[in-house]
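Dumping the structure here so I can ask a few things about it.
Of the protein chains in this complex, all but one are displayed in their positions.
After this line comes chain A, so read on.
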Amino acid sequence: MTTATPAAGRTAAPARKPATMAQALNRALHDALAADDSVHVLGEDIGTLGGVFRITDGLAAEFGDSRCTDTPLAEAGILGTAVGMAMYGLRPVVEMQFDAFAYPSFEQLVSHVAKMRNRTRGAMPLPITIRIPYGGGIGGVEHHSDSSEAYYAHTPGLHVVTPATVEDAYGLLRAAIASDDPVVFLEPKRLYWSKSDWSPETPAKVEPIGRAVVRRTGRSATLITYGPSLPVCLEAAEAAKEEGWDLGVVDLRSLVPFDEETVAAAVRGTGRAVVVHESSGFGGMGAEIAARITERCFHHLEAPVLRVAGFDIPYPPPMLERHHLPGVDRILDAVGRLQWEEG
């Protein structure tokens, strides 16, 4: 078995043409397939069509049907056969078409993917990457907008990663595929068309899994977020300047492993923290993060750690989803409740 290594230092001059997250993910898959013969991509409609979000566009044409395979329409079967492929030494990358369509594969994920290394005392690791477009904000009808990260993060044996930028989409997906542990790779589908001046010609950079990054430093309070909520938090931080608040923003990037040090350091610097995510709050990532901040930073805190999350309701129909998704105002409201001293 060979380990994927990034095709570092592309020689072509940087074109600096804006690229989307979708293109960065496509490039990451392309480069992983080119770098390592054991990498195989499989999923529904990912061959001829290139995936419903076109993330696998052109891969079947370039690498052949056996490296980028249209499977029968059955998610447990896709992940279950990926387990067998990984048992034999291949490095499968699975695409689940939508968040809520991944649930049939939950038993394979929890009972086998997450546990195989452990139950075989390390003899049978499963280097599988499970790509799942997740979250709302694209006007999807029922079952197309779930945020399922807490289910996965609660399962020992899985890494759970979610990029929020075009650059990270490339770097984290390459790292996920190269990882010898199974990685649930959550792609914020409303950021698929977000752009940056990253381009496929930019020297490739693999981001380590498990490290959060401070996207914005601030002195008043710290917003802790990930994936689809990062742009909302950055917008809120910008708007907060009018209120006289200087907000920092931490992008977790990896929910498991969870980078406590970066989060704790940022919160100690401000004494106030708000965790922001669009999945439901009850029993969610925010609860875990708030508890850990309290355990680690209690004497630095000026106010209870607050959460801004989606409501504890089934994901709403598209015409009502804007009321559910945490927006700038709801984040600023929470910041306002961080027990600021009068005057």
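Going forward, a residue touches a chain if its C-beta (ideal position, glycine included) is under 8 Å from a C-beta of that chain, and two chains touch if they have at least 3 such contacts; residues count from 1.
The working rule: contacts and distances are computed from a predicted model.
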Leaving aside the chains on screen, match the unshown one to its UniProt name from "Pyruvate dehydrogenase E1 component alpha subunit", "Acyl carrier protein", "Sugar ABC transporter permease" or "Stage V sporulation protein AB".
-> "Pyruvate dehydrogenase E1 component alpha subunit"
Taking the full complex into account, find the residue in A:A34, A:A61 or A:A74 that is in contact with the omitted chain.
-> A:A74
Which of these, A:G140, A:G157 or A:G171, touches the one chain of the complex that we don't see?
-> A:G157
Kindly note down the residues of chain A that lie in touch with the hidden chain.
-> 40, 66, 71-72, 74, 76-77, 79-90, 92, 104, 107-108, 111-112, 115-125, 156-157, 159, 179-181, 210, 256-258, 260-261
